[in-house]
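The complex appears here minus one protein chain, its other protein chains still in place.
What follows is chain A.
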Amino acid sequence: MSEPIVTRTSATNALRANERRDFMSYMWGFGLALGLTLVPFALVQWQAMARDPLLITIAVLALVQTVVHFRYFLHLDRKRKREDLLLVLFSTSLLIIMVAGTIWIMANLAERMTPI
């Protein structure tokens, strides 16, 4: 009669392992995001770089941090159903087209309309 108890214990252990994995996901996400936040704030605080490389560094770190949040907080990765990732990628492409398009057209317009 002892076997079912053993079974239950090992099932509980498996659940604990899953819980630990989920917990570590949030810990990794928090740690990485913290680092990716501290670095650009420090760079700007102490003006550690020339302006253009600084702007590029801020942009790259922001994109990396976004991926970290999606991966560790929203648990979005290739293990999921593919539709979810497709939805995010499609929305991202729409965003890039509309945001980059708006900035391009409006900057061009401003340049052409500025009286010399």
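Basically, a residue touches a chain if its C-beta (ideal position, glycine included) is under 8 Å from a C-beta of that chain, and two chains touch if they have at least 3 such contacts; residues count from 1.
Note that in this section contacts and distances are computed from a predicted model.
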Choosing from "CheW-like domain-containing protein", "RNA polymerase sigma-70 factor, ECF subfamily", "Cytochrome bo(3) ubiquinol oxidase subunit 3" or "NADP oxidoreductase", the absent chain's UniProt record names it "Cytochrome bo(3) ubiquinol oxidase subunit 3"
Even though one chain is hidden, which residues of chain A still touch it in the full complex?
3-4, 6-7, 10-11, 14-15, 17-19, 22-23, 25-26, 29-30, 33-34, 37, 40-41, 44-45, 51, 54-55, 58-59, 61-62, 65-66, 69-70, 73-76, 79-81, 83-84, 87-88, 91, 94-95, 98-99, 102-103, 106-107, 110
